[in-house]
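A single protein chain has been removed from this complex, and every other one stays in its place.
Here is chain A:
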Amino acid sequence: MEARDHNVLSCLQRLEMGALGFQSRDPEEVLKKDRLHQLKCRALSLRMQRNQLKAQIQKLKEAKAALDDGITMDGNDVENRVNSSQLALPLLMSRHTQLKDMLRAHHLIGGYDVVEVDSGKRVSFSLSTAYEDTYLDTYHLELDLTRGVRIHRHDIPPFIPLKTLAQENLETDLPGFLHSLWQHVNGRASRQYQLKLIKEQMETVSVMETNPLCSVLVLMCKIPGEEDTAVLLSLLYGDPLKALPTRVTLESNNKLLPDEPQWKEVKSLFLKTPPHKVLLALRSEGRIM
């Protein structure tokens, strides 16, 4: 069957080329004419699209003017019913855009973008993450609803305790499960983003240790004016849901430094303020390089 189709296809191609006035069989010449033909078609279709948009905009303008004048689609108002077909398409188009806007709004405010797959047998959810004003990665989860509730597939990273969370309340409390999962995923995404900001904004600070869950962060900072003095900051994130550390340790080859009151203050600052902000402040005060 295939070989025959190939012959039919090439036959049709030759006929088409002949119809378009392609006399020569020189491959380069053919290619050039082919490209021109493609460009011509594309220009034509774009022209059509442009004209269609202009016509739609015109219809919308007219519809709005009619509505402003008090024309309605009320079936009882015989006088104005004549205009209903004028209004139908623009009103439908407006409603369509309004619904798309609302669905996008749900997505922007952290909605799960629920989608039914395979005629309701499976449902997919999106988990959007964000840190302050910046949206981060989106994760996905597909559940199989045919026999109870089971996880069909997902792209949740392995260091997130998905199985444990699922055992807790996947079957009994789906919204609760999704919220817990989101908290884990968002917590980790936030910590990872803070680390990215540190690397970008504080090149003089060395990241000595980190892990995939971003639950440990060890940074080394140099002190300006003191060539051999370095400070080692260990941030331990005991709560996987939080973007702030639960324990901060400060060490230095200058044994007296950690006990100085200003550095003790720095330790407590790391417990309340995101690390990149603390480091930026310290650098602007000239306390670190």
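As a convention for this text, a residue touches a chain if its C-beta (ideal position, glycine included) is under 8 Å from a C-beta of that chain, and two chains touch if they have at least 3 such contacts; residues count from 1.
Note that contacts and distances are computed from a predicted model.
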Protein name as given in UniProt for the chain not displayed, "tRNA-splicing endonuclease subunit Sen15 domain-containing protein", "ER membrane protein complex subunit 2", "Centromere protein P" or "Dolichyl-phosphate-mannose--protein mannosyltransferase": "Centromere protein P"
Sole contact to the chain not displayed, among A:Arg14, A:Lys61 or A:Arg150: A:Lys61
Identified contact with the non-displayed chain, of A:Leu103, A:Val207 or A:Leu236: A:Leu103
Contact with the hidden chain (one of A:Arg14, A:Arg47, A:Lys121 or A:Lys163): A:Arg47
Where the missing chain touches chain A, by residue: 35-36, 39-40, 42-43, 46-47, 49-50, 53-54, 56-57, 60-61, 63-64, 67, 73-75, 81, 84-85, 88-106, 108-116, 128-130, 132-135, 175, 179, 182, 186, 241-244
